[in-house]
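Presenting chain A:
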Amino acid sequence: MIDQISKYPALENIFSSLQSVFKDSIIEGRFEKEELSVKVKKESILLILKFLRDEKGFNALSDMIGLDNSSVNKEGQKRFSVLYQLYRFPGFERIRIVIDVDENDPVDSAYPVYKSADWAEREIFDMFGINFSGHPNLRRIYMPDNFDGYPLRKDFPLEGRQ
Partner candidate 1 sequence: MNIDIDTIIFDVLIPVIKIIVMILFPMIMVMVMLWVERRGIAFLQERLGPNRVGFQGILQPIADTIKMLFKEDIIQRQSDKLIFNIAPVVVLATSLLAFCFIPVGMTMSIGSYNLTFWVAESPVGLLITLGISSLSVLGIVFAGWASNSKYSLLGGLRSVVQLLSYEIPIGLTVLTVVLASGSMNFIDIVNKQNEMGIWFAFMMPVSCVVFWIAAMAECNRSPFDIVEADSELVAGFHTEYSGIKFGYFFMAEYAHMVLVSSLMVVFFFGGGLPIFPNVEFLWFLHYIPGFVWYFIKIMFFLYLFVWIRGTFPRYRFDGLIRLVWKWLVPLSLLNLIVVAIIRMIV
Partner candidate 2 sequence: MDSKFLEINMGPQHPSTHGVLNLKLSLDNEVVVKVEPNLGYLHRGMEKLWENRTYAQVVPFTDRLDYFCAISNNLGYVLAVEKLMGLEIPKRAQYIRVILTEIQRIVNHIGWLGFVTNDAGAYYTINFYTFEEREEYLEIFEEYVGARLTINAIRIGGVPFDIDDKLISMIEKALVETEKKIKDIDKIVTRNRIWLHRTKGVGVFSAEDAVQFGLTGPALRASGVKWDIRKDIPYSSYDEFDFDVPTGTAGDIYDRYLVRVEEIKQSMRIIRQAIKNLPSGEIAAKVPKVLKIPEGEIFHSIEAPKGELGFYIKSNGTDKPERVKMKSPSFINMQSLESMCKGNMLADVVVILGSLDVLLGEIDK
């Protein structure tokens, strides 16, 4: 599951403490290209983010990324993923938290933990139609409010629907 992580003791340390605190919530941890990517259960995302911020010092949410997995043929794969790209300084470690989301399945908003999640979540909502419960102002950010469809879903044509 985790190979050559011993080269980066800081990341290993984070992962093991995550595993010990959130035993049931951690689904998978992956170390790839100098990055730690941890897949967690959707329900506990807010707690994990809070833990990482307060206990582990991950003081900034760099980016949130939405993924449409509809082209991935894997058993039990949910439709969408939301990725949280965190980093902390000084120390400069990056960690990626991944959650899987079904369609019409709201995710807890990370806004109370990281303020920079505000627009990032709006963007994911705009592009994928993933709902974030608890977000103060969840509106479309790029497309006009009356736009039909979610552009970055795989079933949305590039030229758009006329």
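Here is the rule we use: a residue touches a chain if its C-beta (ideal position, glycine included) is under 8 Å from a C-beta of that chain, and two chains touch if they have at least 3 such contacts; residues count from 1.
The set was built so that all candidates are chains of the complex that A comes from, given by their letters.
For clarity, every value in this text was computed on a predicted model and none was experimentally measured.
Note on chain A: across the options 1 or 2, its touching candidate in this complex is 2.
By the touch rule above, chain A contacts candidate 2 in their complex via residues 32-33, 35, 37, 59-63, 65-68, 71-72, 83, 85, 89, 92, 94, 96, 114-116, 118-119, 127, 140-144, 151-152, 156, 158.
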